[in-house]
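Comments concern the structure below.
Omission of a single protein chain aside, the complex is shown with its protein chains in their original locations.
Chain nomenclature is as follows: A, B and C, assigned in order of appearance, with residue numbering initiated at 1 for each chain independently.
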Amino acid sequence: MNHSSHTDQAMQACIEACNHCHQVCLQTAMNHCLKTGGKHIEAEHFRLMMNCAEICQTSANFQLSSSHFSHRLCEVCAEVCEACAADCEKLGGMDECVEACEQCAESCRKMASAQH
Amino acid sequence: MNHSSHTDQAMQACIEACNHCHQVCLQTAMNHCLKTGGKHIEAEHFRLMMNCAEICQTSANFQLSSSHFSHRLCEVCAEVCEACAADCEKLGGMDECVEACEQCAESCRKMASAQH
Amino acid sequence: MNHSSHTDQAMQACIEACNHCHQVCLQTAMNHCLKTGGKHIEAEHFRLMMNCAEICQTSANFQLSSSHFSHRLCEVCAEVCEACAADCEKLGGMDECVEACEQCAESCRKMASAQH
Partner (left out) sequence: MNHSSHTDQAMQACIEACNHCHQVCLQTAMNHCLKTGGKHIEAEHFRLMMNCAEICQTSANFQLSSSHFSHRLCEVCAEVCEACAADCEKLGGMDECVEACEQCAESCRKMASAQH
């Protein structure tokens, strides 16, 4: 495999990870968290879920449009995903979110360092 | 004033109304509603606030890009804004949101009928 | 299968179709169309591609958040996808886009009628 197609595969994987994380965070926040209440709708947690959903969407869109700034978005996206994963783990009962955030963070870290 | 510049002015006013409503709904939901709790974070109300913020953003973006489908987005945007205004009025203490939603709904109704 | 889980499956399929169509339209417009030039970057065609990408994103987000207005977004999304599919078919060499738009339009039509 040449360098270019390897990069393409890594980026496509990162787009999928961002997209999956966007879906899981948005769907969980707007359904599970709102219905469960309590700590799930405390400002800090809920904001993090919504911010994570949005940065994942933007990060995917930058990569889809082959932006030169994709690695910068991936870097910030990884930070938000890591914070969201940690917060969801602390809260408990959010396994799907934790996994999606961790996977997205890992994929974004790779892209962030690869494209420098 | 010729027809074209009249249309442009009406559209620019609608873009501003959508944008203002997007800002007020998002800022209020993610700050006032999350902090106040109670009925402000019941699923139905909170969803409506977030949906209203998003459709206003999309409606503005369609108009900014001169989409042929702007009037269709404006139509749906007006419906969501009217529902959000009514829900915020029922809840009380949400005057800025009520006003922003009503103003955006009115502006979107005009655009929806003008562009048919 | 009960009614509820059937609805959930149909909505999940529509979210996937919207998401796929968003990705294909955005990636194709910002890479293939910009590189190919000519008719691919004529205002009408390019706008339709970008509008289609955005409405698919919004339609998916409304469904992910269980919005009561999902069927209204799906209705408009179907219209934009059908227009985009027709325009891409006329242009030629856009088979992936045509297929993604047609599949998304069909899925959105189902959701639009099911949720009334």
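Convention: contacts are C-beta pairs under 8 Å (C-beta built on N, C-alpha and C of every residue); 3 or more make two chains touch, one makes a residue touch a chain.
Values in this document were obtained by computation on a predicted structure and should not be read as measured data.
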Exercise for review: Kindly state which of the options A:M30, A:I55, A:C88 or A:C108 is in contact with the chain not pictured.
Suggested key: A:I55
Check your understanding: On chain C, what residues meet the omitted chain?
Key -> 30-31, 34-35, 37, 41-43, 46-47, 50
Practice item. Go through chain A and note every residue touching the omitted chain. Key: 47-48, 50-51, 54-55, 58, 61-62, 65-69, 72-73, 76, 79-80, 83
Study note, to complete from the structure: For chain B, residues touching the missing partner are 15, 19, 23, 26-27, 30-31, 57, 60-61, 64-66
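Simple rule for what comes next: only the chains that are shown with their structure count from here on.
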Practice item. Skim through the chains and flag the pair connected by the most C-beta pairs in contact. Key: B-C
Review point. Per the centroid of Cα atoms for each chain, what is the distance between chain A and chain B, given in Å?
Key: 28
Revision key, fill the gap. In whole angstrom, the CA-centroid distance of chain B from chain C equals 23
**Study point:** Overlap residues in chain B, where contacts from two or more other chains coincide
**Key:** 47, 50
